[in-house]
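With one protein chain held back, the other chains of the complex are shown just where they sit.
Let's look at chain A:
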Amino acid sequence: MSASGSASGSALVERALVVAAQIAPGAGAVALVREVSEAVVRWANSTLTTNGHTIERRLSVVMLVPLDGGTGAGVVTVPAPTSLAAGREGDAVLREAVAGAVQAARRGGPARDAAPLPEPSNGASGDDPAWHEGAGETSMAAFGRLAGELGASFRPDEASYGFAEHRVTTSWLGTSAGVRRRWVEPGGSVELNLKDPVTGTSVWGGEGAVDLRTVDVAALVERLRGRLPWGRRQIDLPAGRYETLLPPSAVSDLMIYLAWSMGGRPAQEGRSAFSRAGGTRVGEQLGALPLTLAGDPAAPGFPDLAYTPVLATTYSGDEVSVFDNGATTGRVEWVRDGTVNALAYPRAAAAEYGAPFAAPTDNLVLTGGEDARLEEMVASTGRGLLLTCLWYIREVDPTTLLLTGLTRDGVYLVEGGEIVGEVNNFRFNESPLDLLRRATEAGATERTLPREWKDWFTRAAMPPLRIPDYHMTSVSPGR
């Protein structure tokens, strides 16, 4: 990662706020500039397919306009080319964006989530020392190590597929309440899928990293190659309930969906799996294991999962509000010691329901298990299934959070503590709430890459879970 020649977004934010004050003097205003520099490479059938290096920059203006009976909110996002930062043409675009947001706010009427913009808090004031710095940048050089190790790994007796990306997102957030924050978030991932053309066996693994040069691709390849022989014995099993070991990636995809479903207002209004007669499920003990599902900007124990504790959003919804832009966010324990502990509330909804303000977290860590690693849990299994990851997860019943999906890239039969062969894939119907109720063992928490939701959520650390009766509803011939 390096600083680019791009103009600082701070100047654009300041100009937008000045224009906002001119057009709507009594209104609250938020200006957010985001620049994304991204490098990607993809391969299939052991050859390069697509790639790219892109730079994208946008300005969002949120106008919070006093109206009869409350405050309305309007949002306009425009491209932010270099020309927007200076000159008469740039000013015209800014004025149009602000005016559009003001008009939308007026037309929309008083907002239910209205609240005064957060005041600057420690570290969130105009004193941000990096406020005037330029954008971070990545380049194809991010793949220097990967390209060498990957190219060397291609073999004629197996097919290699995968994707690697590195992205640097720079954000500048300013508000009429005085918040000025700039933060840079680098991140990337490598995913690898190997297939044995003889057995048809397919294996997958992936790693997330701030710097791709820290990813040992050669070791990842070797780790996956170690699983290919498991496919030499193919075992057909019917649908049914099986003792199942969910590896951290599979657990992450289920817990991410759970967290996405923890809106406070839907629960209070009776339209969520976290509703119950007369209230919400906060305080309900889910299972016997003392598991804690938390998001924490500081990410104790997992420094690569840390994120900037400031809220920046261009949309309001049940969980977030544009009125909360600039708020300092903190640790939220969604589930604590096996009990539903918190739901997501914007500040206005939190006040309405007498609950604490809790913004959706940008990482999720599930803790509370034992020290056992997945391999040790396999060794202590009499008969059960070991999964690799889950795919195509979709909600079937929102009242119970029943999800459906499929196993993918390796289901293995464990007998007597040993993997004895590869099993067909299954479709499952399960609720992550029920899985937390029924889990009988959790292992050691480790950083993992969600297979299904990686495009939207990458910062996760999960333990493997043992489910005594995972519900496989049908067999999938897909591999």
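Convention: a residue touches a chain if its C-beta (ideal position, glycine included) is under 8 Å from a C-beta of that chain, and two chains touch if they have at least 3 such contacts; residues count from 1.
One rule holds in what follows: contacts and distances are computed from a predicted model.
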item: Protein that the absent chain corresponds to, by UniProt name, given "PRTase-CE domain-containing protein", "Methyltransferase type 12", "Maltose/maltodextrin transport system permease protein" or "TldD protein"; value: "TldD protein"
item: Which residue of A:Gln22, A:Asn45, A:Ser121 or A:Thr214 touches the chain not shown here; value: A:Asn45
item: Contact with the hidden chain (one of A:Ala11, A:Ala130, A:Ala147 or A:Val210); value: A:Ala147
item: Per the touch definition above, residue among A:Leu17, A:Leu32 or A:Ala105 touching the missing chain; value: A:Ala105
item: Missing-chain contacts mapped onto chain A; value: 36, 38, 40-58, 72-83, 100-101, 103-105, 107-113, 140, 143, 147, 150-151, 154, 159, 161-163, 165, 191-193, 195, 202, 204, 269-271, 275-278, 314-317, 391-399, 402, 404-406, 408, 425, 427, 429, 455, 471, 473-479
